[in-house]
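Here the complex is missing one protein chain, while the rest keep their positions.
Labels for the chains are A, B, C, D and E, by order of writing; each one numbers its residues from 1.
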Amino acid sequence: MTFVRPSGRASDQLREVRIERGFTRHAEGSVLVSFGDTRVLCTASVEGKVPSFLRGKGEGWVTAEYGMLPRSTHSRSDREAARGKQGGRTLEIQRLIGRTMRACVDRGALGERTIVLDCDVLQADGGTRTAAITGAYVALVDAVRWLQARREIARDPVYGAVAAVSVGVYQGMPVLDLDYAEDSACDTDMNVVMNDGGGFIELQGTAEGHAFRRTELDALLALAEKGIGELFAAQRAALTQP
Amino acid sequence: MTFVRPSGRASDQLREVRIERGFTRHAEGSVLVSFGDTRVLCTASVEGKVPSFLRGKGEGWVTAEYGMLPRSTHSRSDREAARGKQGGRTLEIQRLIGRTMRACVDRGALGERTIVLDCDVLQADGGTRTAAITGAYVALVDAVRWLQARREIARDPVYGAVAAVSVGVYQGMPVLDLDYAEDSACDTDMNVVMNDGGGFIELQGTAEGHAFRRTELDALLALAEKGIGELFAAQRAALTQP
Amino acid sequence: MTFVRPSGRASDQLREVRIERGFTRHAEGSVLVSFGDTRVLCTASVEGKVPSFLRGKGEGWVTAEYGMLPRSTHSRSDREAARGKQGGRTLEIQRLIGRTMRACVDRGALGERTIVLDCDVLQADGGTRTAAITGAYVALVDAVRWLQARREIARDPVYGAVAAVSVGVYQGMPVLDLDYAEDSACDTDMNVVMNDGGGFIELQGTAEGHAFRRTELDALLALAEKGIGELFAAQRAALTQP
Amino acid sequence: MTFVRPSGRASDQLREVRIERGFTRHAEGSVLVSFGDTRVLCTASVEGKVPSFLRGKGEGWVTAEYGMLPRSTHSRSDREAARGKQGGRTLEIQRLIGRTMRACVDRGALGERTIVLDCDVLQADGGTRTAAITGAYVALVDAVRWLQARREIARDPVYGAVAAVSVGVYQGMPVLDLDYAEDSACDTDMNVVMNDGGGFIELQGTAEGHAFRRTELDALLALAEKGIGELFAAQRAALTQP
Amino acid sequence: MTFVRPSGRASDQLREVRIERGFTRHAEGSVLVSFGDTRVLCTASVEGKVPSFLRGKGEGWVTAEYGMLPRSTHSRSDREAARGKQGGRTLEIQRLIGRTMRACVDRGALGERTIVLDCDVLQADGGTRTAAITGAYVALVDAVRWLQARREIARDPVYGAVAAVSVGVYQGMPVLDLDYAEDSACDTDMNVVMNDGGGFIELQGTAEGHAFRRTELDALLALAEKGIGELFAAQRAALTQP
Partner (left out) sequence: MTFVRPSGRASDQLREVRIERGFTRHAEGSVLVSFGDTRVLCTASVEGKVPSFLRGKGEGWVTAEYGMLPRSTHSRSDREAARGKQGGRTLEIQRLIGRTMRACVDRGALGERTIVLDCDVLQADGGTRTAAITGAYVALVDAVRWLQARREIARDPVYGAVAAVSVGVYQGMPVLDLDYAEDSACDTDMNVVMNDGGGFIELQGTAEGHAFRRTELDALLALAEKGIGELFAAQRAALTQP
């Protein structure tokens, strides 16, 4: 019997990745990233101030916010603004995005500025947080280029690149870049964030159903490494366009 | 001396209007509407229940929610979900959209269902509420067609069409469809919602600066009537596509 | 067949209007305004500071807050303080009152002060927002006189007068100053705010039921103009008393 | 040297007490109570349901809410609805009023109904909670009479009467019914709630400044007993009017 | 027939009182106080700033916060942090603790510092607020000793001692220090806070059921005086340990 993913993809195959810069006009960086049917709008906004705990230290800050449009999902979710609070999942994801972006920024070189990365999911089909990280990095670079073009900063505060992908065990088989059909049925789900030096920035694995073994973990990390390599290529390709 | 609008448009000229159906996959109706650089994603979601005050009455409900992505604007606005409440302007606009949509729906024919219209501004350049109303109507029709295709409802609950445009007095001259440059500098700003029978659904005029006279009001209403006629044509054109 | 309003009033007849200054002691202006059974307590409070966006600009600010006592209505409404937020209708009305009051104040002449107009409905019978605007204007003038008596400001920052009335189409007939019985049954409801120079400050018309035509709009505006003229007379009479 | 209260009252003298029934129209009981310049509007609303913890037990409920209009005080206080929560003092007072009202109601005789007592301070000059209790009792009786007139309840659920007054040590002298000038300067402040059988319902004494001795406590209780006797007379007089 | 308390205690007998200093390491004062099965952790935290209304006045501030762990009670209560607000009872108690602590502190001698007393109930069996006050006083003294050991303050700002106990009428009999079994069944419940000079700081009596008479009040106060005397001894014993 042959194993078949719902999408027909090979087990180590990403969905089609598209990174569209300049999707909206006002933001210093604005990227629509698609991992298949998952589409996230990532904007980078430069603000001339820092949070109070950093004031006067000559360092900058990078932070992120995340949201899903109410009908980005299969059935409509409540609007968090209407409910009056952001849910735990939302806070968890935006904290993750913020940390990973700070992991590739020299905050001293940024100066006393904040870059806010807003990641808003227009359409969800699994992997919104990994798409958001991959897209937010490109928006961040665009915002930094904008600062450099205006000669507001002397040297590039971004070192290396950061991208993310999900991996999981679906019907006993390790697979790359889970879509919603896989995500909602899989036993183990892991989000991996790496830099282009081959180092891990974040690793978040959860066993839903049966606990995963070291051998499965090793297989998942190998898949993630391969997929993230392809995402770095997609980021570079997008960033070399004018 | 000749009068010139910042955009170079004639005083009775709409911005380019685009209505793109099926912009996202999950919603029963999903429309990206553009009035020039103002872009609003309007989705219509069908839910099989009604608010408690209508339960058991055999009638449906139509409601709306509105939001702006934090960086849809020139400078970044706070995310309402993070602040923990929707602002007065947001509530005012979503109440307006909900009322205007209910104005063209026979709620008995809809049956005990709710259609929620989510209007999320991806990019703002003035006139977001009028674009939202114009686009939400198309999303509403698509959701109703979806119900009819599944034979869930017997007859079409939507009667007539509804569209909206802003008009205002800019540098002493009545103009149609204000963009941000005009909106932030004009004396009088009026939002007009009409149905395709030539009746007024909503009229909201505000004098910022000098109070407006009856003659100005008459000129503004004539402009609005012309512009809304063109919007009805754009809606019909969009809805005749497959 | 003769047309009869529930109250027996003529179609262009206001309810009895009473404007009682000095209703409470502490506020710089304190007015109990009655439009028939609708009674609103409007206080004007002078504060020696301005919102942060105006600080250091030498200009003042005028703002308003609105509330209904829980049992001002036929059946008890939730207390907004207990629910933990102000509803959309409340925010909409207080934004309206604030805008209309700013429309007759020279904020430079006011200096770096804020006047807060609190409009609290003691008893509701339709038209609370128009009564509130009409009464708040008188409280505003009293607060300004208080500032002048203490020689805190050199010249009067209030120019002209502002008053408001509702009009609507009730059983096919345009009528002036809707009470609750009419308001809850009418097809079209419009709130009109004017200044005493004959200019419109705000126009908010809503069709509940059938959309209104231009001829109806013209009739409603004529009624409003007549009614507001009488309200200006009532304001002047109240303000000439000691 | 003679001791003089700021108001010139004798140490055992209440302020002028007025109890005006039927102050507003919609509520089943509506009382404007004045203790001198302190004016509180107390409405009693009958609702045909009980909180969930009482459902199906055949018992009723009596509860209270309290609020101050923003400019009932010398300087304007924040509107609790706008701040998004009721303060500790507000909650403390409304819990007190609710408890004292329940202390004179046979909840079985009330049946599965709730009576909500809303006490809203129109003007504050010290003693708002004691005025509120004294007035709320009268509103409660009116609501019960309304139920009896409609033959909804068989026998009177109110037994006895309840009234309240404050006492305190002002400049070393025990005084009755503190006004704001005394309240803000006194060492000890005590609120006493009694029933007309001479029993204590609530006793809340606070030493601000020096702790009070047993002898002072005894003197204060004697003053309270005298004052509350006069308040019972005022309640009875008000309730015998038609 | 002999009267028996559920615990078998004599009517004037406290539960076993334990005061354990240094229960946790980080706080400047940290006391676990037990009144029988009621156990409250009281920490005192010194902060080098004061609330804005005191800034620049050379005075300090003492305040308190109170909470119950969700399962400190017989059945689990909602976590207030999860519900998003502190209940009325919580606010009432923490206001009480704060006032009583301020009643024995010379805020000038404290200097521009705040001492925050956090009273968290680990296990509840009646009398949590009186145990909290009794323990918080000891934590306060420890925090002041810490300030003195670091020579941050010149003289001791704490004068006298403060302790608290509950008394009540249980089955017609006045008893001291109510436990939960008594508290939930008694007619009258009174919390008494005294200083070691024999003065009353706070007196809060509530009749649940039948109103209490002067003679009962006198008996309750005598019991409280006796019990508080023993609590002062327990505080002194705890504070003389190293």
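The rule is simple: contacts are C-beta pairs under 8 Å (C-beta built on N, C-alpha and C of every residue); 3 or more make two chains touch, one makes a residue touch a chain.
Every value quoted in this text rests on a predicted model; they were computed, and no experiment measured them.
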Visible chains that the absent chain touches, using the contact criterion stated earlier: A, E
Which of E:Leu14, E:Val33, E:Val62 or E:Val116 contacts the chain that the document leaves out: E:Val116
From A:Arg55, A:Arg95, A:Arg150 or A:Arg236, residue that would touch the chain that is not displayed: A:Arg95
Residue in contact with the excluded chain [from E:Glu59, E:Glu80, E:Glu112 or E:Asp183]: E:Glu80
For chain E, the residues touching the chain missing from this view: 24-27, 30, 37, 39, 41, 43, 45, 47, 65, 67, 69-76, 79-82, 84-86, 90, 116, 118, 120, 122-124
Where the unshown chain meets chain A, residue by residue: 85, 87-89, 91-92, 94-95, 99, 103, 190, 194-195, 197-208, 210-214, 217, 221
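Basically, only the chains that are shown with their structure count from here on.
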Chain centroid nearest the full-protein CA centroid: C
Repeated interface matching D-E, over half of the contact pairs identical, chosen among C-D, A-B or B-C: B-C
Centroid distance [mean C-alpha coordinates] between chain D and chain C, Å: 33
Centroid distance [mean C-alpha coordinates] between chain D and chain A, Å: 59
Interface hub residues of chain C, defined as touching at least two other chains: 84-85
Graph class of chain-chain contacts, one of line, ring, star, complete, other: line
Which chain pairs touch, all of them: A-B, B-C, C-D, D-E
